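First up is the structure itself, then whatever we jot down about it.
Yeah, one chain of the complex is gone here, protein chain that is, but the others are all in their spots.
Right, chain A next:
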Amino acid sequence: MTFVRLAEVARVHGEGATAVHALKGVSLEVDVGELVAVMGPSGSGKSTLLNLAGGLDRPTSGTVHIGEQDLATMRDLAALRRRSVGFVFQDLNLITSLTAAENVMLPRELDGLRSSLARKEAMAVLAEIDAEYLADRFPDELSGGQRQRVAIARALVGERRLLLADEPTGALDTRTGDEILQTLRARSDAGAAVLLVTHEPRYAAWADRVVFLRDGMITDTTDTSLVSAP
């Protein structure tokens, strides 16, 4: 079952001679329970793709669906994002004056949930990623890897089943980076649709499918069969 669908999506920044074609007709689907990695050098359009998939930006042409909803027909993208989409970025993920649990609760409280219920949900999702013991610590009391795992918990709290991760392994060492991917992989195996943007092959390799982006176009994907040379 497809959860997010981009069809012939183009995004142009600016216009006329100085226009930048960040994406040039990209089609991509991510199923429920699927982890898809997008690889490409800087400037290839990776982050633009992620922002469009999560409704942080609107395409110049083409359509984006999340679940059954066409984002072009949605007035309140912020509400949709809060309900359906979780983001994890390289850094600047957590609010430093809140504990891990409070950070995870925050999107649910913004949804209007009572704080006792939000806390219950936050603890449940932290438990799912084996991070309950971090609940009462502040971000600066956590390691880089722990912070990212809390950010993943926050991205998935409540009913959200789409997780968009932009270089979530950032400056982490490879062992910690593998742990982050382990967590993303487990969440996708548990039914989340996960779209991961990375320039690191070792992390992309955790995905069910790897899509190569170059100059705003998909040049290749690992799900097409390839005849090897004799």
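Here are some notes:
In this text, a residue touches a chain if its C-beta (ideal position, glycine included) is under 8 Å from a C-beta of that chain, and two chains touch if they have at least 3 such contacts; residues count from 1.
Methods note: contacts and distances are computed from a predicted model.
Name of the non-displayed chain as stated in its UniProt record, restricted to "NADH-quinone oxidoreductase subunit N", "Succinate dehydrogenase", "PadR family transcriptional regulator" or "Peptide O-xylosyltransferase": "PadR family transcriptional regulator".
Take chain A: the residues that touch the chain left off the picture are 39, 41, 182, 185, 200-202, 204-207, 210, 212, 219-222, 224, 226, 228.
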